[in-house]
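Removed from the display is one protein chain of the complex; every other protein chain stays in position.
Presenting chain A:
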């Protein structure tokens, strides 16, 4: 059909169609790498995911502000801060980033690319996991330097971290996929702050009135920090109760996100 049209030296077959999707694993890996890069480049995100947990761990381990019960403060704080790190990445960070991706048409544009939607979500999860690994390594090294002596079954810890990530991801994506980006930004930060205070991260839950305790104990952050503490501080076996709470949050959150998530 180019017959009769003028010949352009710049063209001559440059754009001849050769369509095709890249292999799925390559697409997902590329997407996860880009998402992680975007996250690590974002100052506010780093503040949330790295600076705040690190500061809390160092500050409260070395300065006796909060009564963390008997034993070394770091043994109480390290599990709580690990729970906080999971929440900051899987919930707050992911909600804010995804909310703005939705607002700026990134999800829409990628939704018409060869990368399937579930592939995009898989990449997001991978990116969250990579970030969490970096956080856990950093916080563990710092905690050890502060004299941390963890107990317990690493498998139980891993299971808690994974279920916690699933629970927080569901809630974060639900927020990002239904609210406006600005509302998500405000709400995700507010929830982060409230759960930081009321979720047994640095303030033990038994400092709260009894009635409040039973409600606060059902929050995903409390289940995660309590479960991690049971295992890492007290050497407990599988914390089934906490795992159960996280599993319910994960099913409800991911289910609702799957149903109500809007791509634009």
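Methods note: a residue touches a chain if its C-beta (ideal position, glycine included) is under 8 Å from a C-beta of that chain, and two chains touch if they have at least 3 such contacts; residues count from 1.
As a convention for this text, contacts and distances are computed from a predicted model.
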Fill in the blank from the handout: Looking only at "Aspartate carbamoyltransferase", "Heterodisulfide reductase, subunit B", "ABC-type xenobiotic transporter" or "3-hydroxyacyl-CoA dehydrogenase NAD-binding domain-containing protein", the name UniProt gives the absent chain is "ABC-type xenobiotic transporter"
Completion exercise
Touch assignment to the omitted chain, from A:52, A:95 or A:115, lands on A:115
Exercise for the section: Based on the whole complex, identify which of A:105, A:241 or A:255 touches the chain you can't see. Expected result: A:105
Problem - Positions on chain A contacted by the hidden chain, ascending - result: 1-2, 5, 7-8, 10-22, 26-27, 30-31, 34, 37-38, 41-42, 100-101, 104-106, 108-109, 111-116, 263
